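Attaching a single structure in structure tokens format; questions to follow.
The complex appears here without one of its protein chains, the remainder shown in place.
On to subunit A.
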Amino acid sequence: MAARLAAAPAAAPETPFLSVLGLKKYFGGVKALDGVSFSLEEGEVHALVGENGAGKSTLIKILSGVFPYDSGEISLAGDAYRPSSPHNAKGHGIQVVHQEFNLLDHLTIAENISIEDMPTGRFGLLDRKEMNRRARQALDAIGLTDINVTQPVSSLGIAHRQLVEIARALQSKSRILILDEPTATLTERETKRLFDIVGGIKADGVTVVFVSHHLDEVFAICDRVTVFRNGKTIATDLISEMTPEGVVQRMVGRKLAEGLEDQETHATGETALRVENLLTQANPGETGVSLDLKAGEIVGIAGLVGAGRTEILRGIFGIDPVRAGTIHRNGKEVRFNGPKDAIAAGIGFVTEDRKDEGLILDMPIAANMSLASLKSVSKSGLLQLASETKRAREGGAKLKLKYGKTSDAVSSLSGGNQQKVVLAKWLARGPQVLLLDEPTRGVDVGAKAEIYAILKDLAREGVALLVVSSEMPELMTLADRILVLAEHRIQGELGRADFSEENILKLAYGQTPEAAGDTQ
């Protein structure tokens, strides 16, 4: 770290450190970038925002040497820059911390950090001591002094893995560090730690490019923001002269219809799902989780990563065996031996991870939508393809899905539309209870609002929804009440009147906020 470039504050903004001019990139006939221009000044934190598919990821891949570009100019510190490979880009001091992790699970933290440049001793043998020393130094530099570098990466939580990736990126000499949605999997506390680290990196003179769907984060740590739309850059603004609303408007190119002020409460019906003292296998304690969910109600579950939120949903849905506790559906005790039983009982589960659990990416949209309701598009085992197509089109229209043909592979859709396909898959069954885990992760602002509207409509139709989310504004927008988990226990419950990020956070950190002393 110490060997990195001497800090040179951006004294002369007229000569940008990196400048991109009229960059274009095509994939076959598809325009991915259609005229991208922006610049980076040395030592700034620069945000790139825009809906999914707006071109941010493509730009990052070009800067980091994954793709070549077709036309336009990039110059780095005054020289033309055309990286031939990721290795070459790293040689120029451009490092990317990807949204998806690139760590080798079974190797130690130290091995992961040194993987690109293993220190060797005499005879070319691995110098383990030096490797561990470097890793120690890299972790210390970002404040992870409490982590042992000789433990395997697989023993780390998701947040720490992210930080190890950052440590690895910084360990090589970075001039530009690109963070691609670094907070997607982090809780608020971990995000704050990351921001402290970013502040430190910036102070060392490294330029940070920050890609995020969270505008509050952008406004918290960035100096400037560049907005992308449809493969073009719309504008670059100083954060100090911009408002979040202004940025959103630039992103979507229209005024956002759905505000967060929708405070309607709707009538709720009978208890659709009751869980008593559910003890998941991940829960080390003896106190289980109990909750009630009424028809037409949206209940949010908040909590830090590791508080056991996903585990509750997986337990209810019969994916993971539960140690103890009972589940009642419409007043009757039920026992699910697998997702099959839960589905038969009218429950659906929109999982957190679209790629691994929700979708069959290479298969058509229609096939994905019918995956949980194959009986209704088949007769004695024979698929009725015409009826499947028809239902897929209806489902797509209902959710305002943007797609070419129902026979296109789901992988051709943007993140928001993929998420709609996951929703459509469950809606095709007409579930009475819908469990949702991070329903808008990696989804752009416009599609997010649409998904919120869909979920609220479902509640109005009498579906009971249980929503796990790391985004507090999301829960406060959607939920009628929020249960806050801390260490696998329900630490408290908040009614709409008590909704505030402060109250949620206090409960999530195991405290009891004054305002939420009386739960509803």
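What we mean here is this: a contact is a pair of C-beta atoms (placed from the backbone, for glycine too) under 8 Å apart; a residue touches a chain by one contact, two chains touch by 3 or more; residues count from 1.
The definition used in the following text is that contacts and distances are computed from a predicted model.
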Next item on the list: Write down which listed name, "Gas vesicle protein", "Membrane protein", "ABC transporter permease" or "3-methyl-2-oxobutanoate dehydrogenase subunit VorB", is the UniProt protein name of the chain that is not shown.
Entry: "ABC transporter permease"
Checklist line | Chain not shown: contacting residue from A:T233, A:N283 or A:T351 | finding: A:T351
Note to self: Given that one chain is not shown, which residue among A:A220, A:I319 or A:V334 touches it?
What the structure shows: A:I319
Note to self: Looking at the full complex, which residue from A:L63, A:I197 or A:I343 touches the chain that isn't shown here?
What the structure shows: A:I343
Check: Touching the left-out chain: which of A:L126, A:A235, A:A324 or A:L383?
Finding: A:L383
Check: Which of A:E394, A:D408, A:D457 or A:E502 touches the chain that is not shown?
Finding: A:D408
Next item on the list: Identify the residues of subunit A touching the omitted chain, counting contacts across the whole complex.
Entry: 27-28, 317, 319, 338-340, 342-344, 349, 351, 356-367, 371-372, 374-375, 378, 381-383, 385-386, 388-389, 392-393, 405-409, 411, 425
